[in-house]
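Yeah, one chain of the complex is gone here, protein chain that is, but the others are all in their spots.
The chains carry the letters A and B, assigned in the order they are written, with residues numbered from 1 in each.
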Amino acid sequence: MTLHIDISEENLAGILAKAFRNRSFLAGFVITALVAAVALISFFWTPFDVTRLIIADKTQGPSLTHWFGTDHFGRDILSMIMVGARNSIAVALVAVGIGMGVGVPLGAFAAARGGIVDEAVMRLNDLVFAFPALLSAIMITAIFGPGALNAIIAIGIFNIPVFARVARAGALAIWPREFILAARAAGKGRTLITLEHVLPNIVTLLLVQGTIQFALGILAEAGLSYVGLGTQPPMPSWGRMLFDAQTRMVAAPWMALFPGMAIAVTVLGLNLLGDGIADILDPRSRRQR
Amino acid sequence: MNLLEIENLSLTIGGTPILKRVELSVAPGEVMGLVGESGSGKSMTALTVMQLLPWAARATGRIAFDGIDILAASEDQMCALRGDDIGMVFQEPMTALNPVKTIGEQVAEGIRWHIRASRADAEERARKMLDRVGLPAAQFPLSRYPHELSGGQRQRVVIAIACALKPKLLIADEPTTALDVVLQAQILDLLRDLVAENRMGLLLISHDLAVVTEMADRITILRHGEVMEAGDTARTLSGQFHPYTRQLAQASMHVPARAKTQEVGQGKPLLQVDSLTRDYPGRRTSLLKRAAPIRAVDDVSFSVDPGQSVALVGRSGCGKSTLARMVLALDGPSSGTIRFRGEVITGKSEAELRPARRDMQVVFQDPYGSFDPRQKVEKLVAEPLHVLEKKPTNTERREMVAKALHEVGLSPRDMDKYPHEFSGGQRQRLSIARAIITRPRLVVADEPVSALDVSIRAQILDLFAELNQKLGIAYLFITHDLTVARAITDQVMVMHDGRIVERGGTSEVLDHPQSEAAKALVAAAPDLHRAIARRLQEQG
Partner (left out) sequence: MTAYLLKRLAIALATLALASMVVFAVLEIIPGDPARLMLGLNASAEQVELLRNQMGLDAPLAARYLRWAGGLLSLDFGRSYTYSVPVIDLVRERVVVSLPLALIALALSTVIAIPVGLFSASRRGRAGDTIAMGAAQLGVAVPNFWFALMLIYLFAVWLRLVPAGGFPGWSAGVWPALKSLLLPAVALALPQAAILARVTRSALIEVLHEDYIRTARAKGLPYRAVLWRHALRNAMIPVLTILGLQFAFLLAGTIIIENIFYLPGLGRLVFQAITQRDLIVVESVVMLLVAAVIAVNLLVDLSYAVVDPRLRSRQ
């Protein structure tokens, strides 16, 4: 993706005012908040208990009792989607956390030191990039066996070079600025300058990338669970629900329809949110509005 | 009949008025200078003539070019005019050319498009045009890419594109602002010759009164989108009847009042530079051979006494900024030493440099780029306090910032604002406040006024002069602008190809330059006094 490293020169109030006039941001914010709310509610209440199997109610189509129908064990799909949301969000969020926590310091460090350190970090990046998330997941499951935790690690590892790259590119655009020279003339060291001047100026960039990676994480978790390498049953997960639906496409298409839509809507919301943030904070896109 | 006739032109962009009832005309073979400070609407006037405005722009009034009503013309009609009858040259030569196309393709493209010439014919004409603008085939074949050319050479290519089809009107928007004075003089000569050869009309847009005076037959002075005064160049500027014209002219020639304080040879020098050299790794031409290093600074020695104001002048790329960075200990030399207050500061660690940093501060060129937009003024101005041995308390810090702000003519209330709330001139005051907060003994200023409008520039120069008097701060003033050097410094050093080729009292060097480099600089530097005098003389 192309990076805009123009620094926004506005304070928080101005940005917020803009945010709520941006359609992309508003839609994304509402959808994301809704998904998060559903996940939270599922801790206290779901229409049905997802741990109880009622075979008598199996593969029923959508009705007033079961809005999204039931699966082959008679579990309520809406309730499973609600519980699955917290699983998806948790995995993707922690994976973004790992990616940011390791990647950003690495990228910022590489940009601050330059030379051989920079080269080494970038080559390490290349190495991780050579293993697409699913491949690293396969490797990790091959060692440790499948499970949600391993999915988190696999997706998290893949996030590291992404954030390292964005942080480095952002920091490299900040370092030649005159205000950095001014800080150096004031006797400040690289670490202090990175903390005081570089990171605050690339935070928006990281935020945008964060929403993108969050969305990708949701997709990746669903993919891994779908092929049986992620979250394990009986814990409901969107990917696993789709796997169960696959062989029943003819008899119970709703089993595939609703979990898929849950994934799509969540990812759409996050992407809209990211687009909105980028729009609001990129002075160039603002100019044409 | 006039070639270009602008009558009662008003322009709004997204509802904001940009131009108000502008009147302007250009006759064939005439140079019309359009002068104004930033935001006066001079570039917008040019883009309106070209019909290359942003989509939200609305223009009313009349623009007639060669009998064609521009504001009523269709996009197809405009495409036929642009590049054929009207050419345009822009300010930034570094970005004005497509990086992935050869210069031959870019010059020939317009020719092929307009007169449907064959590739071979178009390339032949492109070749002739490039020869004409001073890019001979031997050194500059059509297959060159823009990145292989320097800024001045690229501007010649842009001129070749604009003039390839011998347009009736050329619009040049700050064509030399990004170039150094020597290149500026060359490009202006080229434009002058092209006008004479083809009886082309030239609309020359500039913020620099001296440049316009040297070039233009008539001038139009624009302010806030309105024409302040228009007329014959010599008469307008020598008479200075309009108050704004007078203000502009005086600001252009402004010299701050400074009492001569400098007594030479009073004890030890503040800054002493001995045979300083800085090499950069060169570009490798072959895999096996080591590249010859590029010598940016070559065996430079000089000294600055306490309280002395010294100018370092030279063309762009002569090494003056590299030298400044080494003096500020932001870059290490390849060899040689720098002594500051008698102590060697080269090769020292950041911790060892702290005491020196306290007494040495910097002011940069770009009033927009030199502040972190995320921090408030208080924190920004207080940044150099980092080097103090004893960290000031919060109240002390605020007091010091308030005092520094007061000294540069800002209000202590400005402390809680963000930098974007200030204008360019105010930001440069902030920059100076930051530089003086530790009460340094030396301030290195790298082109500190060259990004500012003339009227603001005059005020900032006054401020520099005042602080020099009041606080006894020595200056190392890096500038390409001899007017600035003359205004503010006692001594001047001329740098050329990494070496200091001449040093002496400012007025001696600038009035009677000895070295070739200094002579070239002085000869090329636009000077309003001289230009007006010459104009008047020509007209008798």
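We take it that a residue touches a chain if its C-beta (ideal position, glycine included) is under 8 Å from a C-beta of that chain, and two chains touch if they have at least 3 such contacts.
Treat the numbers as computed from the prediction; the structure is a model and nothing was measured.
**Q** With the missing chain put back, one of A:Leu34, A:Leu149 or A:Val265 would touch it. Which one?
**A** A:Val265
**Q** Which residue among B:Leu97, B:Leu202 or B:Met228 touches the omitted chain?
**A** Hidden-chain contact among the options goes to B:Leu97.
**Q** Among B:Val158, B:Leu405 or B:Leu430, which one touches the chain that has been omitted from the display?
**A** The single option touching the absent chain is B:Val158.
**Q** Return the single residue from B:Ile13, B:Ala27, B:Met50 or B:Leu536 that touches the missing chain.
**A** Spelled out, the listed residue whose C-beta touches the missing chain is B:Met50.
**Q** For chain A, enumerate the residues touching the unshown chain of the complex.
**A** 1-2, 123, 126-127, 129-135, 138-139, 141-143, 215, 219, 222-223, 226-227, 242, 245-246, 249-250, 253, 256-257, 259-260, 263-265, 267-268, 271-272, 275, 284
**Q** For chain B, which positions touch the chain that isn't shown here?
**A** Counting over the whole complex, chain B touches the hidden chain at residues 50, 52, 75-76, 79-84, 87-88, 90, 92, 95-101, 106, 109-110, 113-114, 145, 147-148, 158, 161-162, 283-284, 287.
The rule we apply is simple: only the chains that are shown with their structure count from here on.
**Q** Report the inter-centroid distance (CA atoms only) between chain A and chain B in whole Å.
**A** 46
**Q** Touching chain A in the complex: which residues of chain B?
**A** 54, 328, 330, 350, 353-354, 357, 360-362, 364-366, 369-375, 380, 383-384, 386-387, 418-420, 434
**Q** Which bits of chain A are touching chain B when the two form their complex?
**A** The contact residues of chain A facing chain B are 7-11, 177-179, 181-189, 196-197, 200-201, 288.
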